[in-house]
Structures are given as C-alpha cells and as structure tokens.
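Can you read through this structure? Questions will come right after.
Shown here: the complex without one of its protein chains, the others still in place.
So, chain A:
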Amino acid sequence: MSEQNLKVDVTDLIKDYGNNHVLKGLNLQVKNNEVVCMIGPSGSGKSTFLRCLNKLEDPTAGRIVIDGHDISNKNTNMNHVREKIGMVFQHFNLFPNLTVLDNITLAPIELKKMTKQQAEATAHDLLKNVGLDEKATAYPASLSGGQEQRVAIARALEMQPDIMLFDEPTSALDPEMVGDVLDVMKNLAKQGMTMIVVTHEMGFAKEVADRVVFMADGHIMEEGRPADLFDHPQNPRTQDFLRKVLNA
C-alpha cells in the first residue's frame, strides 16, 4: 500500500475529555475509492473519531493525515483541508436562514471557489441527482427529514470533496425516508467516492462497504470485509454486538 494512495491515515489517535478517555489509541487507514463503515455500541467514540478527522474536535494526541495533509500539525490550514472533506450530520444542520440553493452555494461563493453562476449550475445538477431540484427555492423548514438530508449531502458534494464523512445520516429519519438517503449514498459509492460512514444500517454496510470497522470502548476491536465480519466475527465483543443488533 503506497502512501500516495491513502486518503486517511490515522496513527495512535487519543482523545480525552478531562478524565473521560474516549479514544484510546486508534489506527485506521482508508484508501482512495474505499468505503468504510463504522459500527459499534453507543458511546464507543464513533462520532468523536469522525469529528477528529476534520478537527471539529481537537485530538489529544496522535497523528492524522488527510490526503497528504498532516492536520495534527498546527501550521496546516484547516479551512483548506476541510473544503476537501464533506461532512454529513445526523441532524442535517441545514442553515434555516437560507434557501436550499443558497445552502448549497454559500461556501463555494464565499470562498471564491466558483462564480455565482457556476455554483448555481452545479447545485442544480446535484439537486437533480438527489431528486430535489424543484425544492431549490424552498427553505429547509418546509422539507421533510429525508429531503433535508439529501440537500445536506448535495451541499457537501458542491465543494467537490475527496472524502465524505457520514455520522449516522439516517438515524434521525422516519423509516420510509431512509431508503432515499441510502440510495443517494450507494450511488456516490458507485462513483468511487472515498467514504467513512458511521451507521446502524447493517444492510447498507453489508451491501456497500469495502470494509467494516467495529469500535467499542474507544478501541477498534475488529475490522474486515463485510462478509467476514458479519458472518464470522472473531472478537467476542463483536459477536455480542451483532447478536444484539441483528436480533433486535
């Protein structure tokens, strides 16, 4: 595995909140075009890990290299690195004061990545891809959860990221909305996007993931191809967890 080919390279990542040791020395490497799904019990540190990757949280120790940029280095311009990391949140976090179109075009225009015209043309294309172009002038408050999340994905894609991070993108949705969002993500995976997806959707993980990572207690307990990890889990914690979620 050549260094060049790595999109994400995490070494000995530690994150403490005071006396609460949340991440206890994580190592993870993600290759270009790879889709990694992270599963694990609540409170195991999945969100914290994802948020460390674009420095929404400051790691306590360890090294994180994204696309060749060492973001543990204080001199790295984090704003530039973040432009290349799309993030999708559990609660969508659309900007309620802006229309759907402005939500999507705000960052590229503010950061002078595109002209207004370019940004809006791209935004309309992206909205078509997620089936929501007719909502371009609507405000987020008038959308359903599933529609909001698809707009949020479009907003992240507008910046033409190299990596997409998803933190339980469907767990705040009504069941009938989940499918639409997962379809958008599957398409993205097919197009070769590098993705890290924290999810409870085991079906999605089985179908789309190149690799599944099981986290518990701030450690990566086990990782492997979906077929291996789901059908022949080695670690007792993994076995225990899968028994619970699959029989639920």
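Everything below uses one rule, namely that a residue touches a chain if its C-beta (ideal position, glycine included) is under 8 Å from a C-beta of that chain, and two chains touch if they have at least 3 such contacts; residues count from 1.
We adopt the following convention: contacts and distances are computed from a predicted model.
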UniProt protein name of the chain not shown, from "Pyruvate dehydrogenase E1 component subunit alpha", "Aspartyl/glutamyl-tRNA(Asn/Gln) amidotransferase subunit C", "Peptide/nickel transport system permease protein" or "Glutamine ABC transporter substrate-binding protein": "Glutamine ABC transporter substrate-binding protein"
Residue, one of A:L26, A:V65, A:M87 or A:M193, that touches the chain absent here: A:M87
Absent-chain contact - pick from A:A107, A:A138 or A:M202: A:A107
Chain A, residues in touch with the chain not shown (by the definition above): 54, 56, 79-80, 82-83, 85-87, 89, 91, 93-98, 106-107, 110-111, 152, 155-156, 159
